[in-house]
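Below is one structure, written out as structure tokens; the observations come after it.
Every protein chain except one is present and positioned as in the full complex.
Chain nomenclature is as follows: A, B and C, assigned in order of appearance, with residue numbering initiated at 1 for each chain independently.
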Amino acid sequence: MSCKRKEKAAVVSQEQIAENIYSMWIQTEEISDFAVPGQFISMYTEDQSKLLPRPISLCEIDREKKRLRVVYRVTGKGTGTEQFSRLRPGESIQILGPLGNGFPMEPGTGKKVCLIGGGIGVPPMLELSKQLYAEKQLVMGYRDELFLTEEFEKNGTLYIATEDGSAGTPGNVMDAIAQKGLSPEVIYACGPAPMLRAVKSYAEEKHIPCYVSMEERMACGVGACLACVCRTPEIDAHSQVHNKRVCKDGPVFLSTEVEI
Amino acid sequence: MSCKRKEKAAVVSQEQIAENIYSMWIQTEEISDFAVPGQFISMYTEDQSKLLPRPISLCEIDREKKRLRVVYRVTGKGTGTEQFSRLRPGESIQILGPLGNGFPMEPGTGKKVCLIGGGIGVPPMLELSKQLYAEKQLVMGYRDELFLTEEFEKNGTLYIATEDGSAGTPGNVMDAIAQKGLSPEVIYACGPAPMLRAVKSYAEEKHIPCYVSMEERMACGVGACLACVCRTPEIDAHSQVHNKRVCKDGPVFLSTEVEI
Amino acid sequence: MKNSAVCDTTVDLAGVKLKNPVMTASGTFGSGEEYSEFVDLNRLGAVVTKGVANVPWPGNPVPRIAETYGGMMNAIGLQNPGIDVFCRRDIPFLKKYDTKIIVNVCGKTTEDYLEVVERLADEPADLLEINISCPNVKEGGIAFGQDPRSAEHITREVKKHAKQPVIMKLSPNVTSIAEMAKAVEAGGADVISLINTLTGMKIDIHRQTFAVANKTGGVSGPAIRPIAVRMVYEAANAVKVPIIGMGGITCAEDALEFILAGASAVSVGTASFYNPMAAVQVAEGIEAYMRQHRAEHIRDLVGIVK
Partner (left out) sequence: MKNSAVCDTTVDLAGVKLKNPVMTASGTFGSGEEYSEFVDLNRLGAVVTKGVANVPWPGNPVPRIAETYGGMMNAIGLQNPGIDVFCRRDIPFLKKYDTKIIVNVCGKTTEDYLEVVERLADEPADLLEINISCPNVKEGGIAFGQDPRSAEHITREVKKHAKQPVIMKLSPNVTSIAEMAKAVEAGGADVISLINTLTGMKIDIHRQTFAVANKTGGVSGPAIRPIAVRMVYEAANAVKVPIIGMGGITCAEDALEFILAGASAVSVGTASFYNPMAAVQVAEGIEAYMRQHRAEHIRDLVGIVK
């Protein structure tokens, strides 16, 4: 038996931290004992018409108090994430986790590393920035409104990029890296596909090991249904085809292992 | 435009008054303004997998405070009524009403009347007993545990029948009527089909006008879907066949108008 | 600016012009009267009546309905007062409103259908919808709707006798909806509507019996929507006549799925039972979407997802 389980977690706090962005701490029974940065949990709504999970990355892990923090975007009206945002302290939520592999810590340890987050890919970089022992450059890209920046500042040197130019480097994370002349030895990244694509090609050009956290629609979250695959240049040992499962083999992959 | 409407009503109080029997007061906007004894409301769950209404009779109508009381049975685990029983004051519930015709008051006014309730047919007799100006004999039948008896005692002479013999006449409402030698001039009744059948044949034998409140599964509650019909001995003017709609033409019928 | 554009929601169904593409699904709205207490019928593109036969039909024994997960099952069995009372009472009621009248016609034999169709010739009904897809009656109904040749044949017969344009209503309980759509188009259908209900069954495990007296019933409601959208898409890509899409529409977003898949108009059925305002809200929501997506005419949205 492994460390994955389904739990009913109590909501400890719920806070809106930016437009449509919410931060929630939940009290787990055991899931937090095993969780590592880069892993995610499947969150379930109470709405009986919505049966699939919403996979959400762990933003912070408090092992001592057995709590997890998730920071998530409400994607629209009538969505599951909107329902999560209405949960109040004392209410509870069904979760399954911890899921996925998480960021490998070893490659970055003691090195000059860049942690790159874009949009709703920012939150998972927080726990990584807390746990990774390294010279950390934290490059976070936002459309306009910033969030989690105070927390990041405690865990490394923070570089901000905003699309509307309202803070930090105008543009995206790659623009910030160029402008600030950053030259990491290892990269960890999470964000939208176009950003990951840019980071991947930058890293591969410079021959830097680069770990990307991928996203895909999920049903089981545990590797059974084959919904959440991403393409791989090589034939994958498990699938025997050019596919890896984001939920089980990932969500974190070495950039050279996957097509984005 | 009529008096029927869909409203979100606030729960004022919720109380368990017997095993599986709950009493709830709700605050309406306008529905209570138009409600009369014997009418019902369609109550909707918040469970998105359960879309049909639960028709529940009005047990009390407080026009002044614009409140309605419903007394209902939780029929099993995972049912809509179980969900209603978990509602707490301050929470709200979607309702449609007032629905149905209600008890005609005129035939009983000033007469010696029997109000007969059986099981979960007891509650609707309460508001009737409050509003009807007559010499009222209230014959209420229970399996074992009593409920609402204190309220009834204020509004007429209460006769109780219990199947297990724990209170009043052992047996059913007909046994109580026989034992107590009641001889009503008009009857109003609500309860399970076998009871209504017995009351109907008693009344017809004695040529007493008898109003029965019927029950059937409902979808629309307003007479549009033809789900909730009961058989009629005569061809019905609206349907042109031997069917009347419980939700719209009823739920109260003169016993001679319907087959039970 | 985003919301200021004028937009044209009118729909032309075989020459009949509806003010908007939203109607009520047959059997879920009576003949309009019951719901007129809640809804301004003038705001609907059309009211589709409960199925009417040549003579009164008693329908099936109760229980006639059951709740299912995310939907319901019905076996009303087409209870109706017959065409005479219908023409005398229900059509005049609907005539008072500024909405189109679509009369849904049912029958056991071809002759039954023709009798109703002929009886309606001089009535102010705008369109006839021929129900060859009711799963809840022993004879007629679905028997015509599950075989392409029977469907084509009855369509042709009805067309010969009908004065109004004819909508053929298809059953989803078939292997190929495209084939059925082509068959009724070949028979001369002016418009096709789909889907009727999917045949289902619910068992009461405590009482160890069927939940509806008829054993089987037709499943409707949001649970069946993806199947309905697929069938509308397949039908729209198989025929040229306009399609009225339905099955589980509860809001404008749902209706737009059908329109983008190829429906020229939509019907709201089961949703009215728990939200009497549903059809009107769908009409309003479609207009809002058109403004947001700068669609000048509703037809600019029909079938654009290929």
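Assume a contact is a pair of C-beta atoms (placed from the backbone, for glycine too) under 8 Å apart; a residue touches a chain by one contact, two chains touch by 3 or more.
Predicted model, so just to flag it, every value in this text is computed and none were measured.
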### Summary
On subunit C, the omitted chain is touched by residues 68-71, 73, 146, 173-176, 198-203, 205, 208-210, 216-217, 219, 222-227, 229-230, 233, 248, 253, 256-257, 260-261, 289, 304-305
### Summary
For subunit A, residues touching the missing partner are 1-2, 4-6, 44, 48-53, 76, 96, 216-230, 238-243, 248
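Assume only the chains that are shown with their structure count from here on.
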### Task
Determine, using the mean of C-alpha atoms as each chain's centre, which chain is farthest from subunit A.
B
### Message
Rounded to a whole Å, what is the gap between the Cα centroids of subunit A and subunit B?
### Response
56
### Message
Could you work out how far the Cα centre of subunit B sits from that of subunit C, in whole Å?
### Response
35
### Task
Indicate the whole-number Å distance between the mean C-alpha point of subunit A and the mean C-alpha point of subunit C.
47
### Query
Taking each residue of subunit B in turn, which ones touch at least two of the other chains?
48-50
## Note on the structure
Touching at least 2 other chains, the residues of subunit C are 69-70, 222
